[in-house]
Each structure stands twice: as C-alpha cells, then as structure tokens.
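All protein chains but one are shown in place.
Each chain gets a letter, A, B and C, in the order it is written, and its residues are counted from 1.
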Amino acid sequence: MGRTDIGPPDYREMLPDFIKKNYGKWRYHETIRPGVLKHVSETGDEVYTVRAGSPRLLSVDSIRDICDIADRYCDGHLRFTSRYNIEFMTDKKANVDGLIEDLKKIGLPVGGTGNSVSNIVHTQGWIHCHSAATDASGIVKAIMDEMYEYFTSMKLPAYVRIAVACCINMCGAVHCSDLAIVGVHRKPPKIDHEKVLAQCEIPTTIQSCPTGAIRRHPDPNIKSVVVREDLCMYCANCFTVCPAMPLADPEGDGVAIYAGGKVSNARKPPMFSRMVVPFLPNNPPRWPEVVDVIKKIVDVYASNAKRYERLGEWIERIGWEKFFKLTGIPFTEQHIDDFTHAVETYRTTTQFKW
Amino acid sequence: MGRTDIGPPDYREMLPDFIKKNYGKWRYHETIRPGVLKHVSETGDEVYTVRAGSPRLLSVDSIRDICDIADRYCDGHLRFTSRYNIEFMTDKKANVDGLIEDLKKIGLPVGGTGNSVSNIVHTQGWIHCHSAATDASGIVKAIMDEMYEYFTSMKLPAYVRIAVACCINMCGAVHCSDLAIVGVHRKPPKIDHEKVLAQCEIPTTIQSCPTGAIRRHPDPNIKSVVVREDLCMYCANCFTVCPAMPLADPEGDGVAIYAGGKVSNARKPPMFSRMVVPFLPNNPPRWPEVVDVIKKIVDVYASNAKRYERLGEWIERIGWEKFFKLTGIPFTEQHIDDFTHAVETYRTTTQFKW
Amino acid sequence: MSEETPLLDELEKGPWPSYVKEIKRAAKKKKAAKDLLGIQELSYKDKVTHWKHGGIVGVTGYGSGVIGRYCDQPEKFPDAAAFHTMRINHPAGWFYNTKSLRELCDIWEQYGSGMTNFHGSTGDIILLGTTTENLQPCFDALTEKGFDLGGSGSALRTIAGCVGPARCEWANFDTLNLIYDLTLEFQDEIHRPRWPYKFKIKASGCPNDCVAAIARADFTIIGTWRDNLRIDQVAVRNYVDHGFDIKTLVVGKCPTEALEWDEGSKELRLKADDCVRCMHCINKMPKAIRPGVDSGATILVGGKAPIIKGAYLSWVLVPFVKVEPPYEEVKDLLRKIWDWWDENGRTRERLAELIERIGLKNFLKDLGIPPVPQMVYKPRANPYVYF
Partner (left out) sequence: MSEETPLLDELEKGPWPSYVKEIKRAAKKKKAAKDLLGIQELSYKDKVTHWKHGGIVGVTGYGSGVIGRYCDQPEKFPDAAAFHTMRINHPAGWFYNTKSLRELCDIWEQYGSGMTNFHGSTGDIILLGTTTENLQPCFDALTEKGFDLGGSGSALRTIAGCVGPARCEWANFDTLNLIYDLTLEFQDEIHRPRWPYKFKIKASGCPNDCVAAIARADFTIIGTWRDNLRIDQVAVRNYVDHGFDIKTLVVGKCPTEALEWDEGSKELRLKADDCVRCMHCINKMPKAIRPGVDSGATILVGGKAPIIKGAYLSWVLVPFVKVEPPYEEVKDLLRKIWDWWDENGRTRERLAELIERIGLKNFLKDLGIPPVPQMVYKPRANPYVYF
C-alpha cells in the first residue's frame, strides 16, 4: 500500500529556474502578439509565454508530444491555465517563433490572450457523466471551430469567456460567463420502481426535491416514490441521490444559452449569466443551432460594444430589450424568472426602450 | 337616507376658469422664486401658483381662513398637492405678493418647490391609529421646524422628500422616500386571553403570522393563542386581525430611520429607502434624537452631493460604506438584511471603500 | 380630563404650522376636539397609543369609507370615546372651489370634531372623529352637497392622480378625467369590499410620478410617449447662453447616454432609440425640451407597502396603451386582473404577493398578455424552468 495524505508535489519543484529567480518580482507585462505574453521583472529579466489551445481531453501520447516541445524550448517546464490552455514559458525571445512553429505542427493553435475568445471551460458530458443532458466536448469543438479566428486574434472589444456545462449542476463557472451553454432536461424523472427499492433511500429521495414534487408511492405495497409532474422543474437533484430516477431523454434533453456573466471585479462587479435561449435541441455531432446563436451574439457584440466593455456590461448599458432586438432572439415566457428571487428582476420603472 | 354611489364632485366644477381655458395646453413653467411657479400656456396665458405648507391636520376654521385667501386672490379656487401643501393659483402676477403676505399672516410658509424639503407625507400616529408605534404629526412638526429653511429655499442639490409612518404598515410612500421615519415595535404582542376568546378567530390569527410564531394555547381549556417570542419580528400583522394582541409598549416602541429612496423615474429608476438607524426611542414632544439624525444626513448630503443628485443617487455613487463614514452613523447587525431576498444585498465583489 | 397639555404646548413653538394649534382651535368649539387634545397629551406622556379598533361601523348600503375607532379611556375622554373617521373621495386633482370647501366645513362642524386631514395619504379628505350615531346623518348631508365616501377595507380604494393637464405641461394623458371616470365606473368596487384585500389605483401623467403611483398602487398608470421627445434648438441655445452647464447637468446625467451636445454647432442631439423617457432633460430644460406627441401610458402592477411579504414597486405589465375615453382597454384589464386575483388570492394577499406566489409567467398566461423584455430588468439567471 502506498503512502497516504502526501498531498500534491511541491510547486517549487515544478517551476523553471527563471521563474524561481523572479518569483514575486514581476514589474509589468505586454502582449506582444496574440497568444504571446512578455513579463518583465524588477531584476531586468524577461520571460515569454506562448499560450496554446488544448482540447482538455488529452491522450497520454499527446501529453508526451507537449512535453517534447517543453523540453526543446522551455527547460523542461510548462503550465496549464485555469482555462485548460497550455503555457510554454521561456526566457529566450528567440525561442518564441520555434515554439509557435512546433505547436502548429502538433495541431495546437496559439492565442487566447487579451480581448479574445479563450478556451472554453467545460465538463464531462457524454464522455463520462451520468447526469449529462448534452455532450460538452462536442459542443466545445463545434463552437471553437467557429471562434477560431477570435481565439487567435485580439480584436474583440473585451474578453469573451465561454463555458459549457452538460447539466444544471454547472460544473465550472457557467453561471458567471460571458456566454454559457448548459444542458437541460425537460422531462420529469422516469422511475424504475424495482431499482428504487434496491438502490434508494426513500426519505432522502423525497427530501431531495426542492419543490416537494416527490411523494411516497400511493400503493403501500410498492416501496417507491411518485413524482407530481406539474411541480417538477427537472433539476435532477433526485437523480443524484437516487439513480433509479433518470431524467435523460432524447427529445426532452437539449441546451439552454445564457449570456452576460463575468467574474472579474474590473469595472463592474461580477455578474450572473442570464438566459438568452431557453432551449435548443441536441443535434450532434455539431449542434448547428447552438453554434449559430453563439456566433450571432459574438458578432453583434463585436460590432456594437465599446472598447473594454464585456458582453454583460454592454447589455447592461443598452438594456436587455435592445439586446433581444439587435440579436433577433425571441423573448419567451421562460425568460421571465419565477424562482426564489424572481421579483428582483421585474422592471420597476417606466425606463425602457421600445 | 342620502343618495349612494354618486362619487366625488366632478373635478370640472372645481377648476378656475383660467385653468379650464388652458387645460392640456401648458407649454412650460418656471419657478420664479421658492414656492412660486409660473406656468405658461400655448394660448399665451400665464398662471402663477403660490405653494404653502400645511400641517395637514386642519381645523375647519383654518380651512375657512384658507378659503378667504382663495376668494381674495384666486377667484374662489385652490388645490392641495399630493404632499398636503396648499396651492393658490392666479392668472394675475400682481396677486402673488399679496397672497404671500396674507399666507404669512395666517402662519403658512411658502415654499416646497424644486430642490427643497417639501412637506412630509405622514400618517395618523397617536392622533387616531391603534397600530401606532410612535406619533406622526409631532415628529413632522419637530423635523419641519428644523427643515424650515430648506422648505422656503431651493438650495439643496435635488428634491428631498421625507415621509413619516407610525408603524411598518407604512401608510404613505415611506418605503421609497429620500428620508423616512417609521414607527417600530420591539416587543412581541401581549396576549389578553379573555379578549382573544371574545374578539378573535383563532385560525385566522394563527395564519396571519408570517413567521409561524403563533400557536394554539397549549392548555386546551384556554381558547387562545401563544407566541413563540424568538420567532416574532414585531410586524403586528396578528394585531390587525386580532385586537387582543397589542404590541404597543413605552420602552419597546420607537422609530427607525431609512434613507435613499425615490419614486420618480428621473435619471435612476425608483429605489427603496434603506435602513440607516435601526432604532431610536420615542422621546416626545420633540424627538430630538430623530431630528438630529435627519439634520445630520441632510447637511452631509447638501455639502457632498452633486447638483441634481437625489440622496439615494448620491449614496449609490459614493457607496453605503462611505455614507456611514461621512455621517458617523454606526453600522450594526440590524442593517444587514435577513428577510426573503436578503442575499441580493450581500456584496458579491471586492469593490468597496475602506 | 386635565386642561393642561405641557408636552403638546412645546409643539406650538417653531416656524412650521402647528397641528397642536389646530386642535386647540377646534377644541374651542367642539368637545370631541378637546378630548382629542387630552388623549394626544396622554399618549405623549405614556408613549403609547390610546386608540383601539372595535366593531364595524358605517353607513347604510356601504361596507367601506368609515374607520371605526374608540379610545381606551372612555371615562376620561367621553367626548372622544367613539372617534371614527370618514374618508371622503376627493375631487380629481384635489381642486376645490371655496363654496364646496365651506360646505364641507359646515357639515363637519355640525356632525364631527371639526378636525380634518387635507388629505389622507391615499388621497381622501379625512374627516377626523365622530360618533357612531352621527355617521349616517353626516353622510346624508355630505351626499346632499355632492360628496361621497371613498374606499376602505378589502375594496377598491379612492383613486388618485397628479395635477396633470390642469396645470402641467408634461401630462401624457388626462389624469383627472381618467381617475374621475374610473371612480364613477367602479363605485360598487369602492363601496362594497369583497376582495381578498385592498386594491389601489393611481395615475401620474408622466414618469416624474408626482403621486408616487409606482410605490403605492397595485395598478399604476404612468404617462409616456412612443415617438421622440421634441427639442427646440433655439431654446436650448438660450439656456446655454445663459450659463447653463448642459454637458454636466443634462447630457452627463442622461441614464442611457442618449444625448449629445455638439459644442461646434451648438446643437443638442438625441439618439432617439436610446431614450428611455426618464424626463430628466425635459425637467431641467422645460422651455426647450418636451415629451413626444404619440402619448399614452405604461401600466405597471404590484406596488405596495411591506405587509406581509415586503414592499414592492410596481413593475411593467403593459409597456404602452393609449389612454382615451371611454378607457375601455384600461377597464377591461382591471376587470380581468380583479377576477384573476379574486379567484386565486388568499385573504390579505395583495396582487404582487399573489403574482409572486403563482409566478408572473402564469399571471401573463391567464391574462393573455404576451411576455416582452420590457417587463423585466433582466432575464432569469437560474436554470429552474418549468417547461
């Protein structure tokens, strides 16, 4: 048996020497071209970072390829970003071009800095999760193929950060992203009464439902539960505690699109993303309807927002009614909040645009 | 028996001729001095309005005095404003000085226009209401004596609208006033079990409590209710449906002060007033602690806000932390919301001032 | 009762007109007013109210318009032992001729305490303090002179509106006519309480909202316009030439940056699409800027005070309606809302609270009103959708 509770490797072992030397001494940075940062230290040292896109789902062989490049240019070190991008750092400016060249060879694009669409924070989807109402990696691939130009350039008004989550558990920061795609169910759980008996604790299952839709089965001989379908809002919390109540359904499942969230405290405080499209069907392998909406929003934003204005800041300035007008996305009853703090979203003023 | 359902007199019978003639034809107005408006019609006509403060509680003899003045200068017409002020209108500019003179004689101040403290919207208090946790007219008098200079001038940055309500039923627009004084209880209802039996319907009484604090009396022989005091937040809803449960208490009762609300849609949408002082004791006849806080806030506002910036707009710009700093009013646990939508008030950003 | 009122006497001092002087003035003629003074002095001493509510009192055929009130020390204050108020529906816009006012005074001197509120905060004339016996004769005398009771209890309350076209250049519809018409149409709803709770209607002629309709009415009508505001460039220049800092005080305060001041051509430009009709520029330059001419109103619903679920401001239900006699669109909407509320509401549940409980979406569906983004500041953030 191995050791336990050793924790992760000490990060200090993972830092290249030129980082160790300038640790905490950085003075400023520049983005010398899309995907390439230059950080300058108080010591006068410079470090160049080349940021490459990654599909996140990596085979060990691809990781080995990446290691080869890091060995070649980066003293055998590299890092990943909080958005799955791979950063190759070197203190030699001369290495930059070769790095970019070699990354191209293994199919990794360079970009994702500054006012770009960076990599998409996403989740497991059909690759691994039992909860998934949609796939994640496939949607990400389909969107990034279209956003490629925005990844490799910095011509947007500001950061556009996209996230995909395959269910409303929202593993990731979907709820605070400029653009968010989230898998949703639209059918109540299908109950397998035998499995309930075997796998589920009935009181826990009943309690798990936030709307009180779950009750004991009316037939006392059946040790199971029933769902009041009119009360169900498909949150899948019951499914998490009782696997005998799956919600997945080819027709019922699909994705919703949310927009206008942000995380940084720059200018405006962090904001939640808000519903722009309540539902689009799952249409693998390329989810064309979803990609279209994302493209549309990014394009309208790109040509209307002011410089350094995030999507949500832009929408806040012009008003949501104008956003729906400009994008041509229909406004529906689903857009109107009816959850706990709904009233706080109602427009308590005569100020609005036609 | 008289006629029923005749409704109020036709307003047309109440309008002076120069108003009838220019009805709907007004072109613009000017405030020629504090308390005096000049409205100009498309017909070229002009009407002058002299606005006078009123204690609202009027004896019929005083109304007759007022009628005398209206007969003298205003063709026998007058109106009241939505803030209880009295407006004397005339189409003769020459009448204005006489009007003001005569109003002074009967003790009515002229003012309340534009960037002033206008009359205080208020309620019954100890004059008539069984619910009152404080008096209204007395506080109004005490405050207006101090605000007199702001009523008769227009030197504030913007409108300052004050309201007083004698309990949290808030008869008036206390919840959306620049400054609001509201009577509050701090002791749970005292139950008179005999009166409960006689006057109250027990199920209705139990249901009336928003926090579920009221239960049937544990002794089945006593047909009454008991209150779980730790759950009571002194809203008096039970008292409204069951008069045998008064909350009034000389020590428990007093006033809270709220600030920063507004109603107009000008610039910023309407806003709720927010707690600035959770409790001050009832100290009749002049409530000096209350008057002090109001004076303090108005003074700090007057010397810090920008032109045309309402109190709430100013606070929103500088931040509540700065408001408490500038006014020296202590921030307490009561200021932190713990009602239904409390989380929406929590500061979800690192943006704040020290 | 003691004749002395040392505490109240303090409130005769100071420049603001004194309500104590008013009571004393009435007390000279009416014993009830004298007892009122005594009760108030006692409250100032005891720091509690001395009023209690009692049984239901009123006039024949009506369920509302009178607030029954009794003193808790009837022996000490026999002349104010019963001290009910009568709510008299004011004439639209609170305009009076002195003849009517004097008639009111005479009636109230005869049947009541001689004390009044001009006005109550809903807008009624409040006749403050009379006995149970006097209610009916007083009412009869009032109707004789053309006055009627307003609302109270679980009824439609007295409807109020701003001065509007009578003396304001910004009225986008005829507030006085509308509220008078609605008041006549809904006499039954005003006088015979039969709903889950009270219901209030208020109308302001423009977004300045001079009757605080958005904060105080379940049904809020606020004037607005659909075309563009009108700018008189010559008049604008006149303001600027007289030293008015148009950039800071107007352009810089427009909430949507819809205005631009061209220093060169001395022109004030409007990005019409961006104007949200907040009134600010109009307010500050009334000689130069005016509302548009395609006038009407926005209807908002739900405003109320904090009992029980907290205070609400009215929110947008219908972004734009024309408001013209016979006001059928407004009346139909009111009736639909009342039916829905009546059917679904619990006792003491105001419209806003009911909509919050059942969901705005369902309210819209039941009323057949299509959802539009103008109804909300922003769409939902949560993913909890009932599909």
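Worth a mention:
Going forward, a residue touches a chain if its C-beta (ideal position, glycine included) is under 8 Å from a C-beta of that chain, and two chains touch if they have at least 3 such contacts.
Model, not experiment: these values are computed from the prediction.
Set against the missing chain, the residues A:53, A:189 or A:278 yield one that touches it, A:53.
Contact with the undisplayed chain is limited, among A:109, A:260 or A:319, to A:109. Of the candidate positions B:175, B:267 or B:286, contact with the unshown chain belongs to B:175.
Residue A:78 is the one among A:78, A:100 or A:156 that touches the chain not shown. Interface residues of subunit C facing the missing partner chain: 306, 310-311, 381-384.
Residues 1-11, 13-15, 19, 23-24, 26-30, 39, 47, 49, 53-64, 66-67, 70-71, 76-82, 84, 86, 89, 107-109, 121-123, 125-132, 135, 137-138, 140-142, 144-145, 148, 151, 168-176, 204, 208, 210, 235, 237, 240-241, 243, 246, 248-250, 253, 263-268, 270, 272, 282, 284-286, 307-308, 339-341 of subunit A touch the missing chain (whole complex, contact as defined above). Although one chain is not displayed, subunit B still touches it through residues 168, 170, 175, 182, 184, 186, 233-235, 256, 258, 260, 272-276, 278-279, 317-324, 331-339, 342-343, 345-354.
Everything below uses one rule, namely that only the chains that are shown with their structure count from here on.
Taking the CA centroid of subunit B as reference, the farthest chain centroid is that of A. Taking each chain's centre as the mean of its C-alpha atoms, subunit B lies 12 Å from subunit C. Counting partners per residue, subunit A has 343, 348-351 as the residues that reach two or more other chains. In subunit C, the positions touching at least two other chains are 207, 209, 214, 222, 255, 277-278, 313.
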